[in-house]
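Structure incoming, see below.
A selection of the complex's chains, in situ.
The first chain written gets the first letter, and so on, giving A and B; residue counts start at 1 in each chain.
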Amino acid sequence: VNFASDNVYGVHPKIMSAIVEANLPLTETSYCHDEGSKQAEMELSRIFEKDVKAFLVLNGTGANSLALSAIAPPYGAVFCHEESHIATDECAAPELFTGGTKLVHLRGSAAKFSAETFKTSIGMTGGRGEHGPKPSAVSISNVSELGAVYSLPEMAAIAKIAKQHDMRVHLDGARFANALVSLNCSPAEMTWKSGVDVLSFGGTKNGAMMLEAVVFFDPILAKDFLHRRKRGAQHLSKGRYLSAQMIAYLKDGLWLENARTSNARAKSLAGWINQIPDVRISQPVQANEVFAYMPKTLYEDLEREGVHFYEWPVEDAQPGETHVRFVLSFATPEQDVERFGALVKKLI
Amino acid sequence: VNFASDNVYGVHPKIMSAIVEANLPLTETSYCHDEGSKQAEMELSRIFEKDVKAFLVLNGTGANSLALSAIAPPYGAVFCHEESHIATDECAAPELFTGGTKLVHLRGSAAKFSAETFKTSIGMTGGRGEHGPKPSAVSISNVSELGAVYSLPEMAAIAKIAKQHDMRVHLDGARFANALVSLNCSPAEMTWKSGVDVLSFGGTKNGAMMLEAVVFFDPILAKDFLHRRKRGAQHLSKGRYLSAQMIAYLKDGLWLENARTSNARAKSLAGWINQIPDVRISQPVQANEVFAYMPKTLYEDLEREGVHFYEWPVEDAQPGETHVRFVLSFATPEQDVERFGALVKKLI
């Protein structure tokens, strides 16, 4: 039973088949100039109801870091939640790829920040003139790093503040599909119609092998992005294995189906957890993750029983208590959730 | 009447004389390999009671940024207060000169953080393994960005945590002299005896034209620092004008005398302010700065009357209120403080 991460699960069979099929042609144009890459961009344009510029890259850290480099100068500031993935879990890759752009950290519950908090922070940073980094962009994570989902009005409010200050909007969509099915809206609504300029469109966590796309809704931002991707070593020379994944991922709504499954698993797990005394769900369960406070001893017992999930340290845990994260995948068997429930009942 | 910054005041006459005298020799070795630079290093060694490696540089931003680059790798984390100068007022120069090292922001009143807060944060960042930047160094500002002074035990406690985690300790001493005379200790006690590995030793704010030194107490850290300084464009080709300043600054305790004067001016100003109803001093007055909450209208009236000082935004100001900073210089006339007092009495 493994709730450690979306990434401990493998590749969806349909995507694996696509990879295998991509191997059939004896030769194919290299460096992501293959026909499949063009088709992938067209598919994304169709889905987003807009002519997008889309670049396939190798992982989420690469997607986020390169996307930010395209919208913030090295002397700029990117506003993001202090617990966001770019701020905490990418080993300062954004600082590398942007050339040292400052991430300004915002606070807010459930790893979401409000438009108001954002606005105040722009004032503080921008008020310093050239002594502070120049407010240049904002990065929203939807799903947030604590499994919560920004509503469309919340996103639009943040984007509005950004536009008022001539700033650009990035959306970290490592779990884009999970947020989308949770919001039950269209991809266009969740992105450019809400003011998003560039999106890290994630596929790896949701069934691909390694697949992210940097999707630009404003083509001017995509200028020279081929150079950026190459320089960031985020291209694949045998690019056909990337484009094949994207095409399969989008085909017949596989991406949405997977996200619906993993979100449902999270709801299911949350249902079990709600029945456990001494365990408190700490964040809204709106996508495919569950966060909870739990007695440290229970955590250890569960690990011993072969249930894998991570402690996720927070400062306000009580003595004897730990804070934990459960991640549910499209591939997490429903029985594993039930096995977990049964086990907890036994242990309590 | 000008309390805007230490930097609005000029150069101390003795230092200006030294600059003029440095012009007398027809030629002098360039690029800071002059005899004066060696002498400056010797003087600093004498003052710090240790053979230091000292490099003269051009400003505080350069000193801090280069010092950090010598103790933290690009994939590392430097812990500092969220309101510290390196975090807020150097336009991400530390990120530039270090190659993207992450500044991890710590909280605490008076722009000081505690050893405990520091320790917790190391655990949070370091616990992420390679997903987070590697805890590498800590930067203490003494005087703090809000005019407060770390006691020696406070500094030592932070340094102890750092050493336990194999991290290095930087001291931002842009107002080193002001902290030193406030603490009434020796330079050695305030630095290497408290666990400091490298110091940004400030002179500009305290009477020089442009003069900072990066002082290494552990010579191993100074390796290749000539390259770092050159690459950071922080050398002076006609280096004699830097070394002459340092020698004059240290001679006969001029640096301490200047700091005593400016600190005394701050105490004096704080005395006046304490008499004003509706104005509340917000930070401990321990060096040459005074911070206070003040009715916005009073601030505007004072500016109109030709009293210059800056608003210093904080989030907890009351409606109708602003938060302000007064900086006192060795050159601030005592009468200006009195004039301020008289003016306030008139306005209230």
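Methods note: contacts are C-beta pairs under 8 Å (C-beta built on N, C-alpha and C of every residue); 3 or more make two chains touch, one makes a residue touch a chain.
Since this is a predicted model, take the numbers as computed values, not measurements.
Summary of assembly composition: all chains derive from one sequence, 2 are present in place, and the complete complex in the structure file consists of 4 copies.
Here is the rule we go by: only the chains that are shown with their structure count from here on.
Rounded to whole angstrom units, the spacing between the C-alpha centres of chain A and chain B is 40.
Residue ranges of chain A in contact with chain B, taken from their complex: 74-75, 77, 88-92, 95-96, 99-102, 105, 120, 123-125, 127-128, 130-133, 313, 315.
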